Structure formats: structure tokens, C-alpha cells
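Below you'll find the structure I mean.
Now for subunit A:
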Amino acid sequence: MIPLSWYLILSAALFSIGLFGVLARRNAIAILMGIELMLNAVNINLVSFWRYGSPAEMSGQVFAIIVFAVAAAEVAVGLALVISVYRRRKTVVANEIDMMKW
Partner candidate 1 sequence: MNFWNDPVAFIADWLSGIFAGWGMPEFWSNLLVFAIGIFVLIAAIMVVDIFLVWIERKVVARFQDRLGPNRLGPYGLIQPFADIIKLLIKEDITPRTADKVVYNLAPILSMSSVLILWAIIPLAPLAWGVDLNVGVLYLVAAGAIGALSIIMAGWASDNKYALLGAFRQVATMISYEIPMVAALLIPVMLAGTMSMQGIVEAQTFGEPGVWFILVAPLAALIFAISSIAELGRSPFDLNEAESELVSGYHIEYSGMKFGMFYAGELLHAFTFGGFWGILFFGGYSVFGLETLPGLQWLSSPFIAVFMILVKALVGYWIIMWVKYTVPRIRIDHMLAFNWKILVPLSFTLIMLVAVLNKLLLGYGTLVYVAGMFLANVLLAIVTIMILGAYARRQRLAEEAALQIPARAAGD
Partner candidate 2 sequence: MTAEQIIQQILFFISAALTLGSAVMVVATRKLIQAALWLIVSLFGVAVLYALLDASFLVVVQVVVYIGAIAILFIFAVMLTQRDQRDKGPQLNKSWVLAALVGLATFGGLTFLVSSWTGFGAAAAPIPAGTVDMVADLGTALVSVDQYVLPFEVASVLLLAALIGAIYVAYNRK
């Protein structure tokens, strides 16, 4: 018997670890990995609310699948940007990517 609270706390912990990765890592690819962890935390929440709330309705799973699509789109564009910047500036360190800075 697993209460809902366990899943919620796990998901909060995963979200915080991902947030730390996003804020603290220097490498832009590692930052995107942190974002993936955060999106997974969101998905755990959605699925556990579906399972503990109303398993007869499929809303939770539909939301989770939409999050998959969003994650895929985010990774595709994010990594394309990193590679494009790397081609021009030869760097993947987020702080050094300052083309847009005035």
C-alpha cells in the first residue's frame, strides 16, 4: 500500500534536483538534462494523480503524453540551439553564450 504522499514527495525531490542542475551547471547540454528531470517530476505527479484520483478517466495519461511531446520538442530545439552556437562560438558554456547581451 503506497500512499499518494510518497509519490508527491518523490516528485518534489526530483524537481528540486533538476532545478539545481539547471541553475548550477555550466554546460548548456547539462542544463537541458536538468530540464528533462523536472519534466519527469511533473509527469510522475500527473500519473499518480490520475491513478489515485479517477482511474476511469484518462485525463492524467493524456496530459502525460502531451508532456512527452513537449519534452521532445524542447530537447530537439534546445540541443539544435546548443549545436548551432557551438559551431559559431566553439563553446557550450552557458555563461559564455552572450551574443544577445547588449
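Behind the choice of candidates: all candidates are chains of the complex that A comes from, given by their letters.
Just so it is clear, a contact is a pair of C-beta atoms (placed from the backbone, for glycine too) under 8 Å apart; a residue touches a chain by one contact, two chains touch by 3 or more; residues count from 1.
All figures in this text were calculated on a predicted structure; none of them were measured in a lab.
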| Thinking of the complex as a whole, which of 1 or 2 is in touch with subunit A? | 2
| Tell me, which parts of subunit A touch candidate 2 in their complex? | 1-10, 12-21, 23-27, 29-30, 32-34, 36-37, 40, 43-44, 47-48, 50-59, 61-62, 64-66, 68-77, 79-84, 86, 90-95
